[in-house]
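Here the structure is laid out as structure tokens; the discussion comes afterwards.
With one protein chain withheld, the remaining protein chains of the complex are depicted in position.
== subunit A ==
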Amino acid sequence: MQAEDATPLVPGQTKLVKAKTRRGKRYLESRAPKAIEDAKRVLFLYGNQTSQVIKDVITDLYQLKRLEAQKFTRKNENVRPFEPGGETSLEFYCNRNNCSLFVLGSHTKKRPHNIVIGRMFDFHLYDALEMGVEELKGIRDFGAAGTGAQLGNKPCVLFVGEKFESVPAMALAKSLLLDIFRGEPVDKINLAGIDRVVMAVAMDDSRLQLRQYSVRFKKSGTRIPRVALTEMGPRIVFSVRRYRLPPSDLQQEAMKLPKLGKKKEKNVSSDSLAGKVGRIYMPKQSMDTLGLSKYKGTKRERRESAREAAEARKRPKAAQPVTEGPSTE
């Protein structure tokens, strides 16, 4: 370790600061930009005043995103995403908790039961959408159906209504809701794990309904099962209020596609003599339970020895006081 710090430090120049522990190094590397990103984490927090409705909405949404979310319990009065200086606290919280999405709930006389869903790019405010909660039926109100789906599974996300394309606020809502609900980007999925559907219906220019269903697969006679849905989870009717679109330079940066290198195929190499060669790794086999091949010629012998072994096992159980086992002839 002493040899590593052999370069003398000159005041006024640059030095290299490394992560002090391996754990710290791994943590920093996990937060570094990647070509294909992990699931976006959501930060749930409250504004200056809250109502019971808002608290229920926030808790329900948090329950849906449990592992990929962080919830703040206190009220924060200087978090105002729609005001020029009001996003600094929010950016700081998101940076510290490594969250790229936030859901802010508040309640004022002017904006009752208000929810702001927003995104960050490089932990700077990217865009945000403000909605008011008009109707709410929480997960608890659906009873047992609420436990239908398993946490951590990737849901199917459905958008119904042509307003999602035509109205800009609704288009933003579609993008944000997809970002929140889609979970981790994967390239393979276990088909048995599809058990949740989130549906958003654009009822008109400014109203949006969110419903969730748990999926059960039924027999259909074909390879493809029949889908049976039961409503679970929160049913919320939103009315869209303000929105904030991303600045064009940030948008350009954020929409850049990464250059994906070709994935190296492992355990495959090519030899000049043998051509394409692959390697297979076999698991360890236990020699005791190997299934050896049997030959027809020894069938009778095998049958008799098996019968004798079975009788030998039965007789000591029947004649217990006799220590000597019966002799087989």
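The criterion applied here is as follows: contacts are C-beta pairs under 8 Å (C-beta built on N, C-alpha and C of every residue); 3 or more make two chains touch, one makes a residue touch a chain; residues count from 1.
Please note the rule applied: contacts and distances are computed from a predicted model.
Engineer: Can you match the unshown chain of the complex to its UniProt protein name from these: "Glycerol-3-phosphate phosphatase", "Extra-large guanine nucleotide-binding protein 1-like", "50S ribosomal protein L19, chloroplastic" or "Ribosome biogenesis regulatory protein"?
Structural biologist: "Ribosome biogenesis regulatory protein"
Engineer: So one chain is hidden, and I want to know which residue out of A:V57, A:L90 or A:A202 touches that hidden chain in the complete assembly.
Structural biologist: Result: among the candidates, A:A202 touches the missing chain.
Engineer: Sort through A:A144, A:V186 or A:A306 and give me the one touching the missing partner chain.
Structural biologist: Only one listed residue reaches the unshown chain, and that is A:V186.
Engineer: Identify the residues of subunit A touching the omitted chain, counting contacts across the whole complex.
Structural biologist: 3-4, 6-19, 24-25, 28-29, 31-35, 37, 40, 100, 119-122, 126-127, 154-162, 164-165, 174-175, 178-179, 182, 185-194, 197, 199, 201-204, 209, 211, 213, 215, 217-229, 231, 246, 251, 253-258
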